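To start, I am sharing the structure in question, which I have written as structure tokens.
For this view, one protein chain was removed and the others were kept in their places.
Labels run A, B and C following the written order; every chain starts at residue 1.
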Amino acid sequence: MQPGRRYVLTLSCPDQVGIVAAVSGFFAELGGWIVEADNHADQVGERFFLRHEVTAESLPFGRDELMRRFTPLAERFGMTWQITDTEHRKRVVLMVSRQEHCLYDILGRWQSGELAVDIPCVISNHTDLRDIVTWHGIPFQLVEVERDAKDAAFRRMHEIVKDAGADAVVLARYMQILPQWLCEAYPNRIINIHHSFLPSFVGARPYHQAYDRGVKLIGATCHYVTADLDAGPIIDQDVIRIDHSDTVEDYVRYGKDIEKTVLARGLRYHLEDRVLVHGRRTVVFR
Amino acid sequence: MQPGRRYVLTLSCPDQVGIVAAVSGFFAELGGWIVEADNHADQVGERFFLRHEVTAESLPFGRDELMRRFTPLAERFGMTWQITDTEHRKRVVLMVSRQEHCLYDILGRWQSGELAVDIPCVISNHTDLRDIVTWHGIPFQLVEVERDAKDAAFRRMHEIVKDAGADAVVLARYMQILPQWLCEAYPNRIINIHHSFLPSFVGARPYHQAYDRGVKLIGATCHYVTADLDAGPIIDQDVIRIDHSDTVEDYVRYGKDIEKTVLARGLRYHLEDRVLVHGRRTVVFR
Amino acid sequence: MQPGRRYVLTLSCPDQVGIVAAVSGFFAELGGWIVEADNHADQVGERFFLRHEVTAESLPFGRDELMRRFTPLAERFGMTWQITDTEHRKRVVLMVSRQEHCLYDILGRWQSGELAVDIPCVISNHTDLRDIVTWHGIPFQLVEVERDAKDAAFRRMHEIVKDAGADAVVLARYMQILPQWLCEAYPNRIINIHHSFLPSFVGARPYHQAYDRGVKLIGATCHYVTADLDAGPIIDQDVIRIDHSDTVEDYVRYGKDIEKTVLARGLRYHLEDRVLVHGRRTVVFR
Partner (left out) sequence: MQPGRRYVLTLSCPDQVGIVAAVSGFFAELGGWIVEADNHADQVGERFFLRHEVTAESLPFGRDELMRRFTPLAERFGMTWQITDTEHRKRVVLMVSRQEHCLYDILGRWQSGELAVDIPCVISNHTDLRDIVTWHGIPFQLVEVERDAKDAAFRRMHEIVKDAGADAVVLARYMQILPQWLCEAYPNRIINIHHSFLPSFVGARPYHQAYDRGVKLIGATCHYVTADLDAGPIIDQDVIRIDHSDTVEDYVRYGKDIEKTVLARGLRYHLEDRVLVHGRRTVVFR
């Protein structure tokens, strides 16, 4: 990401001639300096996707006025759109269970300033990671998930997330399945890291499944959570080579390294408004 | 592989103390010079796997005598074993349909001497690739597979393969499903290249399936053919990154590059007796 | 690449506000359907790069008229630019020595139609690969390079390339160093594959250098040839993992697989006008 305040426009609409001209003409007329411009025309779905980063200082007014002026153009093309301001620090709620590798990785990036977000709280169903969280000055919310009282627990989480004003919820190896209504309350905002190369090995114990099948690469998948378990739109994936001498325990250990890296990449794409969802597919403007 | 004639011993047996000592002691007593030695003890299955390459010139006799002398030791440990002679040029039958990328790749390696095998013939259900095959001086066997006479066709192929004395049959993008009896006639000797990262996207049109699911990496899998379609033991796999701007046609094009590379690697491992099958898993001593 | 005739505009110019608006406005006014649009603003060099693909059928006239009309806009922004027509089949001259892996790979792609170019001839300083070339119906030009008569040989090659009307010259493991004047006669049009991960191991016997240094990955680099040996702009690179058990001979064998794949990718980017050179760097719009 470049330094300096930016407005980030993302949009999608039915494809037709003249969209880029209209959007870039709109900014050119205002003297807007476009520093990153990506677009994609999906040939199958005949839908158009665009992302522009414009320097704030090149425009004579702020985000609200920019949105007001852009609205007629957006309506003309039937756009689904948003404009964000890079000075608005996004708010990310983390959810963890007992495993710390993803949490440590995110905290390290946050501490160094690489991950420039606010973390209003970390939610967990266990106390194991409480101390490292609070040492970083972040509130820790214990929400135990009892077998008989799951619904109450998830309603409590929903409240916490709502109060936190979260732009994103990250399941950093959170080991409970969210109920459908909770998934649907935050469409394309809950990010999960799955420890397999989806769609291989959905469900539980993917490394054991991978071992039994005798694959030669194992992977991890960062995706948006939907009500359909492990089937949400994929943001990023990666794999690592293993061989016959590796045990399931080795897979788990190697896997952690891919999991945290892929989760960090996916989260970054999300926070920089680089991910546009298109059915079960994503457009990721890197 | 190093130059010079070698004997290659591969074996598997129930794991116990003293196998390596017995095998290496056997060779040491004979003055046998071991130039490559690999072994693996599977902790789950409690089975032991070993591969030794011994220089022929370090032994005072040939392969037959070596096998005769090794037999008592093999019986003592309950080994499944074989000894091959690198001067015995292996025989590989290729089966193709219309796509040439894997065939060209194999012929190029063969022509240059990198792939040091005999190719007694290429079998195809189409005539498209006849000319490039015969130009290389290799007999081309057309065996059309009519919907109503599949069985006769596969019996004809079986005869050709048998007459050819094939050590391996390579399905180089051969687009027919072999019947169960034919798969079982050549256990761990028929090698297929599947154009997906198995077990994702088994069956037909895997690139279309991958596109619909929105994965970020596509792959190819080289495996032994079993009666259970696309479920045979995996020899090697690889993947390549794609993104939202790639169409299914792009997947097909990128995929060809991985397919031919992974097939060539898997075939090489097989021909050098580096692959030991263990249920649905393989031990590959690279 | 999508099917259907296209015009491909590529340009670079000093960066300023309004370039994208001007270019996309130009096409929108003509009803031009932009199916691929990429651009890049180099923050360091303050230079702007753009590539647009427009369907031919969406425009009321041909390439010549399109160029005539675009000229004033190009002059206004000080653009270096070109418009190509995908129906103009490009002409590629191959130069080889004795190693066949890159040649086989290119011929296979050409034969299958994946590589949609004309190959007016293959030039070589050896006769080894004559037969496979002529079997494909391509003229083979033997130009021996005698130690005492190098200049005459290179002048002969220059003539052949000129007569062939080559859009690109591919050094497919051609083992002679081209003289400075010849490199300069075809700026950004001679493509070489170097068998190392440049800038590591420039010069001769890179795999031996890699072995001596004990690296854990070896690579290949596809680059434009300049008078400065092995220092031309890099189009693409890749690597493969090796370990202590691999010999230099193994490196050579693995290396071939990366060489041919990276060369094919680089050549494709070049032929589709996806590569814009910027000093020693390249912008590659994939």
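Here is the rule we use: a residue touches a chain if its C-beta (ideal position, glycine included) is under 8 Å from a C-beta of that chain, and two chains touch if they have at least 3 such contacts.
Remember, predicted model here, so these are calculated numbers, not experimental data.
**Q** Of the residues C:10, C:226 or C:282, which one touches the chain left out of the display?
**A** Residue touching the absent chain, from the options given: C:282.
**Q** Determine which one of C:30, C:117, C:153 or C:215 touches the chain that has been left out.
**A** Spelled out, the listed residue whose C-beta touches the missing chain is C:215.
**Q** Go through chain C and note every residue touching the omitted chain.
**A** So the residues of chain C touching the missing chain come out as 40, 42-44, 197-201, 211-217, 219, 233-239, 243-245, 247, 278-284, 286.
**Q** In terms of residues, what is the contact footprint of the unshown chain on chain B?
**A** 2, 17-18, 20-22, 24-25, 27-29, 31-37, 39, 41, 43, 58, 241
**Q** Residues of chain A in contact with the chain that isn't shown?
**A** 1-2, 36, 99-101, 104-105, 107-109, 111-112, 114, 132, 135, 245, 247, 249, 253, 256-257, 261, 264, 286
The working rule: only the chains that are shown with their structure count from here on.
**Q** Taking each chain's centre as the mean position of its Cα atoms, how many Å separate chain A from chain B?
**A** Once rounded, the distance between the two centres reads 41 Å.
**Q** Any idea how many Å lie between the Cα centroids of chain B and chain C?
**A** Computed from C-alpha means, the inter-chain centre distance equals 35 Å.
**Q** Where does chain A touch two or more other chains at once, residue-wise?
**A** Within chain A, the residues that touch at least two other chains are 43.
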